[in-house]
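Every protein chain except one is present and positioned as in the full complex.
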Amino acid sequence: MELFVQTVVSGMLVGGLYAAIGVGLSLVFGIMGLTNIAHGSLMILASFFVMFFSRQVTGGVVTALLLTLAIMALIGALTQGLLINRVLDKGPESALLVTFGLAIIAQNVLQLVFGADYKSISSPFASVNVIDTRWVIVSGEYMVNFLVSVAMLLALHLMIRKTRLGRSIRAAASNVVAAELMGVDTKRAYIYAMCLAMLTGSMGGLLVGQTFGFYSYSGMSYLIIAFGVVVIGGMGSILGTLIGGFILGLAQLLGAYFFGPGVQVLVGYLALLVILALRPRGLLSNMTRK
Amino acid sequence: MAWNRKKKLLAVALCALIAFALSACGGGGGGEGESSGEAGEPPAASSDKDEILIGFAAPMTGPLSIFMGPTPWVEELCLDAINNVNGGIYIDEAGGKLPIRVVYADTESDSNKAMEVATKLVTENKVDILVGAWTPVGTNPISAVGERYEVPVFTFGAPEESWLEGGPYNWATGMQFNYDMLCTDVINMWDKLDTNKKVGFVLDTDVDGTTGREVYTRLLAGTDYEIFDPGAYTIGTTDFTGLISKLKDADCDIITADMITPDFTVFWKQCHQYGYVPKVCTINKGMHYEADVENLDSDGGNGITFSSLWDKNFPFSSPLLGLSCNEIADKWESENEGFYPYSIGYDVAMYDILYDALSRAQTLDKAAVRQAILDTDIDTVFGNLTFNDNQCARVPAIGTQWLPGEKFAFEKKVVASETFPAIPANDPIIIPATTQK
Partner (left out) sequence: MGARTSGIRQIGGAPGPRGGWAARKPLVLAAAVVVLALLPLYASDYGISVGILIFLYMSLGQMWNLLAGYSGLVSLGQQAFVGIGGYTLAMVTQAYHMSIALSFFIAAGVSLAFALVISFPIFKMSGVYFTVGTWIVSEALLVFFRNWAFVKYDAGYNITVAYRISMPALYLGALAVGLGATALVYFILRSRMGLALMAIRDDESAAEARGVRLYRTKLACFLISSVYTGITGVVLYLNITYVKPGAAFGIDWTVCMVFIVVIGGLGTIEGPVIGAVIYVILRQYTYNFPGISMIMLGVAAVAIIMLAPEGIMGAVHGRFGFRLFSTERRPPPGTGPRQYPEDAADV
């Protein structure tokens, strides 16, 4: 029974982190219908930036993160403005190939610059347990991941709902033609959306870098997690992504609890497929494209 | 009419494109990238050759490229010894000494690509010896290419058992470690410590994991060790709550893990968080490098045991370089940053063996080179090496432990070497004080 409680708690906490990994993807997914294969690799790029800046330049994780956020937003704006915007209206396949290309370039350039060895970002919370009882143990790291993820998702949700920027992004998402007629520059809205996605991706990169560590080519393995939580949540729905994260985290850990650690990852995927078969547009898809 | 002509033109162009592409490739044009590419003129008979070409299909990018760290350094050192100090290798049909050149191809740590690039090395670059390395992904497809095109192949850095799955080999040779011996020395390490003799398996389903599971189970049967196997874990697992609580419940003092570095780092961190730190943790694959051990949180690397494939305390030396293992490791550490990687030993031994074999063969005839490699009987950085009937030369895998060091945060101590008694195991094995349960 203790183990069951622990499993559920750990599943929820790790699920929060999954949501942080996925939310940027959900944004670009919902807003421009882009299957961004480069999301995982760009997230790992942010991990490398944080690691590099905190070790070589600033000495602290917070300032390193701020620097990273600025650079990643710039990278997001450049890739969207110069590359993706130009192929987006040619159908999804061209954009798919561009993001594939970006992913391949990102991970191989990272390997060239930083080498192939395993990296991690040191976390002051790693060795502290914030809850330590007979029923449940929660490490500071998991707790921080969870709180940061949830706070970030809520902030993003409010931003999209309440601000002017959020309105123009939503307008571009729901009807391109109408939005343009009403004076919204959809291409620019796409750039903002990609910048936002990169900012959340950078946070995801920091948390992943502290919790799991990373290689230059880790992007693809996080990408499938990101895709999973986004599609079961419903693309474009930020709260859906959070729920999707919880579901995937819980499914994996409960899978291990009931059927053994060997099938942990497999049960996660099967849960995603079952939910998708029952709800083919995700649980909370309120944004419909075209 | 113009319409028709255009169509015909395109049809012909399309076929011509394919045919041209194929025959252009056939000509070996563009060979080394910078070569002037006189298409249609493959380097004909070996008598025209002015160098000995070794094709190294290596994982230069991707997860396995971690093994390639010292390769350029070793290449420079060894080729300097062969080409400059010794003036090359005497080849009969060339009527004099020829230098060795190594041409690399990147397998991208992928067995599909490994086959493609090895085929290119053999058919286009027309290498005299094909080399493949590191894990079955690096050795098995390369060996297959050698068998297919009948070219001598030298592979290293995989478990003998899994490499032989692709045999019986005729053209491929291997310098591999043996899992039975590896596990024997791991068990020898455990024997030296005071534990409850309960062994928990944390093995994946990869070659090392499945081979390890089979060998440990066989070797521990009938001893007073008790095995607890919670089932294989899948690579890429992010949370080990279930696995750790099973190990904790089973009260295992010993765990033997076969995990890649990120998985083990997360696993070991979570072990500490859940208050389960067994007396002995033997981790293969993931903790071969000092930097990775240093990376572990809260001094977690202290006392981790693993099976090392080469160590500077090996009392052997390289005949080609004239340096002992200790001297080679020191030279690396003085010219590079960080603790010496064990893969230096494999790289040096490769040049030792190939230089020796080619010197004896005195020809580039493929069958003769193959035979010369198989006839190898020299003392290398791994001690004396000969090839057995399976065309495999066995190299040591001995028990070692990471302990706090003087020059580096952690240093590797040899603690068990019963399978290779020539290697001294002078250091005592220790149960670290951080153990808790």
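Order as written gives the chain letters A and B; numbering starts at 1 within each chain.
One rule holds for everything that comes next: a residue touches a chain if its C-beta (ideal position, glycine included) is under 8 Å from a C-beta of that chain, and two chains touch if they have at least 3 such contacts.
Computed from a predicted model, the values in this text were never measured in an experiment.
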Practice prompt. Would you mind spotting which of B:52, B:115 or B:429 touches the chain that isn't drawn?
Written response: B:115
Worksheet item: Of the residues listed, A:11, A:24, A:228 or A:245, which one is in contact with the missing chain?
Response: A:228
Worksheet item: For the full complex, which residue in A:57, A:147 or A:273 touches the chain that was left out?
Response: A:273
Practice prompt. Pick out which of A:197, A:265 or A:284 touches the chain that's been left out of the picture.
Written response: A:265
Worksheet entry | Contacts of subunit B with the absent chain, listed as residue ranges | 3-4, 6-8, 10-12, 14-15, 17-19, 21-23, 25-28, 30-33, 42, 58, 60-61, 104-106, 108, 110-112, 114-117, 119-120, 122-124, 136-137, 140-141, 144-145, 147-149, 162, 165-167, 204-207, 209-211, 232, 234-235
Worksheet item: Of the residues in subunit A, which ones touch the absent chain?
Response: 29, 33, 35, 83, 86-87, 89-94, 96-98, 100-105, 108-109, 112, 220, 224, 227-228, 230-231, 235, 262-263, 265-266, 269-270, 272-274, 276-277, 280-282, 289-290
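FYI, only the chains that are shown with their structure count from here on.
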Response to the item:
Cα centroid separation, subunit A vs subunit B, in Å, comes to 35
Worksheet entry | Touch list for subunit B against partner subunit A, complex | 61-63, 65-66, 68-69, 205, 230-234, 236-243, 245-246, 261-262, 265-266, 269-270, 272-275, 289, 291-292, 295, 297-298
Discussion item. List the residues on subunit A that touch subunit B in their complex, please.
Written reply: 3, 6-7, 10-11, 14, 108, 111, 115-118, 120, 122-123, 126-127, 129, 137, 139, 211-215, 217-218, 221, 249, 252-253, 256-257, 260-266
